[in-house]
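What you see is the complex with one protein chain gone and the rest in place.
For chain A:
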Amino acid sequence: MSVLVFVETDGGEVKKSSLEALYYGAKVAAQLHTTATALVIGPAATDLTTLGQYGTAEVLHASDARLAQANPMAYAGVVAAAAENAEVVVIAKSSLGDALAARAAGKLKAGLVSNVTELPDTSAGFRVKSSIYTGKAFAVTEMKAGKKILTVKKNAVSPELTDASASVKPFAPALPDADFAAKVLSTEKASGELSLSDADIIVSGGRGMKGPDHWQPLLDLAQALHAATGCSKPVSDLDWRPHHEHIGQTGIKVSPNLYIACGISGAIQHLAGVNGSKVIVVINKDPEAPFFKAADYGIVGDVFEILPRLTQAAKEQLGS
């Protein structure tokens, strides 16, 4: 029984979070004395033989034209077909990953644990640790089912690459028409934007940014750091920034290497969405802002003076 890893692409490029998941899957396979297979669905611009660097010898590529558009139901069918001989299916946490994990679990009657934060303990049975209560706690779950599906959070592992190459095989399971019954009327997607779930660095703004017209200094810093941009709930509620940037309990939960909060006081609902971050920086004019208690580094002062200083320092030191 092997390990299958679903590898997600965006515009044909393999997502970074999926490369982490692939490395995670290869490590699980090693623990179980078996091999990991990668499954890529839809068109691929990345050279898929390079996935071998993350520890997989074999890549299955399902490239049926109908799979060009990400469709969780159809993708789940492909994952379930590829998982016929797999004991463990690993999927990077994402909007698509969540949706297809659930449908695949229904098809395979698989045990499913979401938001996994580290490698499983396979010394006796199969136990995984996952983030629960929006990052306020962890659970260790024993998975008893013959088939197991894990959705893995960003930063669960740090990949170490080899120079191995993978063989790529076409994969063409039957695709039921019913999975394509929904009609996509339109898609609005910000182009060239780093996705929050994939970003190593996030610069995020709150009400302290004072209005939608004052975002430029934050965007400048994000650009200098190659960071994605996020915002607090009030900011998206006020339509200062688009809803897909909302980070927090009822928005996106992120776990980047570095989270920089600008003018966000740190309500518990916001902290819940970011407390998986490795390093948190808080910039706020109020020294009593609760966010400082959750921060690694803090600066008290006017964001509109501090942000340009940070951008300048980043440009000087990082040559960006």
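General observations
Note that in this section a residue touches a chain if its C-beta (ideal position, glycine included) is under 8 Å from a C-beta of that chain, and two chains touch if they have at least 3 such contacts; residues count from 1.
Keep this in mind: contacts and distances are computed from a predicted model.
Name of the non-displayed chain as stated in its UniProt record, restricted to "ABC transporter permease", "Fumarate reductase iron-sulfur subunit", "Spore gernimation protein" or "Electron transfer flavoprotein subunit beta": "Electron transfer flavoprotein subunit beta".
Considering the whole complex, the residue from A:38, A:113, A:203 or A:274 that touches the absent chain is A:113. Among A:1, A:45, A:68 or A:140, the one in contact with the hidden chain is A:140. Set against the missing chain, the residues A:1, A:238 or A:318 yield one that touches it, A:318. On the side of chain A, touch with the chain left out of the figure occurs at residues 10, 70, 72-73, 76, 94-96, 98-103, 105-107, 109-115, 127, 129, 131-145, 178, 181-190, 193, 195-197, 200-201, 225, 242-244, 249-250, 253, 257-258, 268-269, 272, 275, 278-279, 281-282, 292-302, 305-306, 309-310, 312-314, 316-318.
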